[in-house]
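Omission of a single protein chain aside, the complex is shown with its protein chains in their original locations.
Chain lettering (A and B) follows the sequence in which the chains are written, and residue indices restart at 1 in each chain.
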Amino acid sequence: MATQTKLSVLEETRGGDGDGGNWGEGSRGRFGWDPGAALPVGLTGIWIAMASITMFFAAFTSAMVVRAGLGADWTRVALPHILYLNTAILLASSLTLELSKHCLKAGRAGQFSGWLFATAGLGIAFLAGQLDAWRELAARGVYLARNPACSFFYLLTAAHGIHLAGGLLALFYLVARHRRIAEGAIGGTALKVTTLYWHFMDILWLYLFLMLILWV
Amino acid sequence: MARVLSFTIVLGTAVTVILFWRRVWWFPPNISTQGAGVDREFGLTLLVTGILFVAAQLILAYCIGRGRKSGRAAYNTGNLRMEVARAVLAAATFIGLALSSYRTWARMYFIGAPRNALRIQVEAEQFAYWFRYPGPDGVFGPMHLRLVNDATGNYFGLDPTRDPASRDDIVTATLGIPENRPIELLLMSRDVIHSFYVPQLRIQQDIVPGMVIPIHFTATRTGDYEIVCTQLCGLGHYAMRAPLKVMKEPNFKKWLAKQAAEQ
Partner (left out) sequence: MTPTHSQAIPRKAARGFLRKYVFSTDHQIIGKQYYFLALFSALVAMLLSWLMRVHLAWPRLAIPGLGELSAAGAPNGMMTPEYYLSLLTMHGTLMIFFVLTTAPQSGFGNCFLPAQIGADEMAFPRLNMLSFWLTFTSLGALLSSFWARGGPATSGWTAYPPLSGLGSITGPGEGWGQSLWIISIALFCVGSLLGALNFITTTLDLRARGMTLMRMPLTAWAWFVTAILMLLSFAVLLAACVLLMLDRAAGTSFFIPAGLIVSGQMIQGHQGGSPLLWEHLFWFFGHPEVYIAILPAMGLTSHLLSCFARKPVFGYRAMVWATIAIGFLGFLVWGHHMFVSGMNPYSAFAFSVLTVVIAVPSAVKTFNWLGTLWGGRLRLTTAMLFALGFVSIFVSGGLSGIFLAEPPVDVQLHATYFVVAHFHLVMGMAAMFGIFSGTYFWFPKMFGRMMNETLGKIHFILTFIGAYCVFMPMYFLGMAGNVRRYAQFVDPYLQPLMPLHRFITVAALGLGAAQMIFVFNLFGSLFGGEKAGENPWEATTLEWVAASAGKDLVVYRGAYEYAVPGKEKDYVMQNAPDASGSRAEKGARDGNAN
């Protein structure tokens, strides 16, 4: 779901940034009707999408807590150590994205692009790391249906991974246009939206990781 | 149209009131001790909602019938105090109703079965019920999943050769119970969710696989009744039922002995 949301959100927001999109004529401000204001509907949209995604993961994690309390069949799984590294990578990627945004504001175009590339790279590294965690578990013979605890491990990491991949696509979108963004021609809102979503993925992962440590 | 509609509403209201009043179709008679509470609660709710129902429909019909005056209506955007007052009144009425049902519910579910209750296991499957009495020793022998076999009649997976407690257990297809004695049923399902419902007992409880759910009641009138399944359980759901036989205590003893002999 996130994938499609993201892409379209990015596309639609172009209009508001005055990059020649044809859509912004009727533009109105956020939470109001100030005709002078830009049109960051993408920003509102991403907040709302995040509310929905929160609900989605709340359903999974509350199911996990209930399920863990149910029976004696809840056997805990030793979490792969690489998860800690992955967590660090993801946190770092949030940092690089902030740096990138900061450089854009400060007008350092080269550094902006550099940090943006770094963020995308770290995002890919995180996903690769998550896959490695799966490989390690599989090597131990711990598969999806082995017991409910590992079911939830795979479920939560997969669901988070898919949502993160959506954010990654958004990053790719920015990377592909980094020159024009640096010139200030396009993408102000797209950058904001992506940053928000990316930090959200970060916090979501911290929450999920904590839940995994506590329950799985 | 105005007249047709308001007449239809008044007529419909009248017919509904009459049908409820005359009890043309009604609950089957209650045969359990807690049923009276259910019936009283239903009656009370019917009274309250009935008044609201009639009032709302008649006001609506009146507005429709009288709404053809000429000229302009008064510019009236509402009255906050009146609204708050009515909301509080409605809340008090509805919450009062909900709270008044507390005792009956508590009696059904918060309080366990009395110690002298007769305990019977109920096993539901697609699409039948089986009942097990613990026999003179008062103990249910253990169940072994692997031994469950409908073809040989071992519905509960008993192993009388190994488990002494199983030897005197009595398994039946009819639920026979004595009158005026507390009964505790232990509901179990072996495949999907079923339910245990006897309208006359005013009892309904889902039977969930993986759980043992106790319910208790006391039947007060002898007779033959039906246990029906109310939880969608597959293609035979509509035909899933078992007889319930409420007997005088001596007759029950005789009946149970006969069942034991037939095993």
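In this section, a contact is a pair of C-beta atoms (placed from the backbone, for glycine too) under 8 Å apart; a residue touches a chain by one contact, two chains touch by 3 or more.
Everything numeric here is computed off the predicted structure, so don't read it as measured data.
Put simply, the missing chain touches A, B once the whole complex is considered. If you put the hidden chain back, the residue from B:I95, B:A173 or B:A257 that touches it is B:I95. Contact between chain A and the absent chain runs through residues 1, 4-5, 8-9, 11-12, 22-23, 25-26, 28-33, 35, 39, 41, 44-45, 48-49, 51-53, 55-60, 63, 66-67, 70-74, 144-145, 147-148, 151, 155, 159. Contact between chain B and the unshown chain involves residues 1-2, 4-5, 8-9, 12, 16, 19, 24-28, 34, 37-38, 41-42, 45-46, 48-49, 52-53, 56-57, 59-60, 63-64, 67-80, 83, 86-87, 90-91, 94-95, 97-99, 101-102, 104-105, 108-110, 125-126, 145-146, 148-151, 190-193, 195, 197, 199, 202-206, 208-211, 213, 226, 228-239, 241.
By definition in this document, only the chains that are shown with their structure count from here on.
One simple way to say how far apart two chains are is to compare their mean CA positions; for chain A and chain B this gives 49 Å.
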